[in-house]
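Chains shown are a subset, placed as in the full complex.
Chain IDs A and B follow the sequence of writing; residue 1 opens each chain.
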């Protein structure tokens, strides 16, 4: 008799791993398939900000989803530490969104207004107040929006903790398992093919981030997930330069355990190239110096990059395929994959259990929504 | 006007890079496409033996090909050093195929007879003679076949030197460029698709080793390239433990520059898993100790693995597609990719120039040959 999984999850990044964890925690028999190593792509490269408020300044489904997901982190951190031994490094020391021009100041004050109307905390600090909190900040900063609830986690640790906790709960984790195609039968998905092997399951979840395209295409979804490359680097000091996350216009600084400070991130659309360029480092370095001048004395650690999975309308795909029963997609989380991973895992486990989606706002993420295709790209290469 | 390449080469390992180099050296406009980084797979993992005689003990096309390719290395080493600055580490200090049982001794003496009939040097050394040459060898060795012409190179350096020399000659090298499909037009191949981009060229060469399957399938070739995983490790001493390559039944030892000694290699068929197992290291360690007892005092350096691209009949695919004009395959070199890379590059450049294949023996490598499919695998996964 053929082995049947309750769910086959394609993609071992933070989204796939969270889904595997949440499903395994509800007693389902799942297999997590990763074409290379776990957490090897965007999940490993992310700075780990939980910027639910700082990055989203308008009401809507993404804001809703982000707030719900952020609220899940404290209990999640404890569960994952228990099951996997991994501390996800949750820090909730606030985020300062910096204004250096009057225009930015006005924009941030509108954002504060919005956040308060939405029932969230956010407050304005003058330049003097902000430097009182964070002495390393540059003297010419005009002020900052303080979001006390936005924090951060260690992104690679979170991804691995999901996968290892899932394994501890019985999930089957397979690396170097590259899915070639979906196996379809009478309008349903019943498995996947990996080279010469077929795995059978009653559900398949595509959670491959930037690499979700080919399987989505096979399922008739005109797959507009595309990469936006981002470069980062990190520096080290013994005592931390800053306590809060510092969010400027051209870079952000996220203080990690042991005096590590991550500086991110550049943006290059439609590039699958994961090389870090000297120019990318130069831009971040200049931007970081403007925020925290003393960063030049910090020790260089390393640089890296990753590919954020973006969609044409900037919203992730979350939901079941309308025609192919048993096929789900959870991809395209762009800059919010770490933040949204807990709620995405929870939703996917709900789908599998047949629970009704809790709220209307999820409709915005459905797979067959109409999108302005401006974000997609189709180009031949021309001679110059 | 669309840019046309004379050849699009798919796969940035030692085979693809050699093809790019040889074509660029003949003035062709080529692009080399690699889905990850250059020389990141088997080419980076190989021990680099040029065991034309030691690994092949019967007359036939592979023996012919191997001898021709081995003869190309000395001049190639000089050209690549000049163009890329990279020394490929060519060493020609002979190879000792060790006998520890009488059966092995008899087998090797037959092999020597064969080599001599084939006009090649090969000689038998008694245990005493072999230990006079290599003092570190174990006292219970009965004797060895000495092949003076078999040597070795640094496999990762060779692969990169091909690619960098090709770049110096004007070849376009693109990493992180994963080809999704061939672009066909009226029975010819005219390009490849990489995500949203199409590249056009009058020839496409599939040279992706173990990963050649999907494109070969698209071209109607029932792709029997499959992986045989191999694990290796290396140790370090200040003065070399051995001068010659030592080739035993369960492992080989290849002495590299600066006192590095590579010990290889395990065999696991049909596994795409590139993890090194503790058990794999243990087996090699035990086998190496039997050959060179003092190896236990050497410094541990590191372990790694790679996937050798094998075919059902053990011969590589080398040639043009019978129906799809412009499509070529150079893949499935198994344990002989490093050794065969120069001749493969030369052949591919000949194909592109329309030169008649030099000799009948190449027919054995044609793409549409009949094969016993015992090597291929097709399995579902069953419950235990």
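In this text, a contact is a pair of C-beta atoms (placed from the backbone, for glycine too) under 8 Å apart; a residue touches a chain by one contact, two chains touch by 3 or more.
Keep in mind it's a predicted model, so treat the numbers as computed, not measured.
**Q** Count all the copies in this homomeric complex, not only the 2 that are shown.
**A** 4
The rule we apply is simple: only the chains that are shown with their structure count from here on.
**Q** On C-alpha atoms alone, could you tell me the rotation angle mapping subunit A onto subunit B? Nearest 5 degrees is fine.
**A** About 180 degrees, rounded to the nearest 5.
**Q** Can you give the whole-Å distance between the Cα centres of subunit A and subunit B?
**A** Spacing between the chain centres: roughly 40 Å.
**Q** Can you name the residues of subunit B that touch subunit A in the complex?
**A** 1-3, 175-178, 180, 195-200, 213-214, 226, 270, 272-275, 376-383
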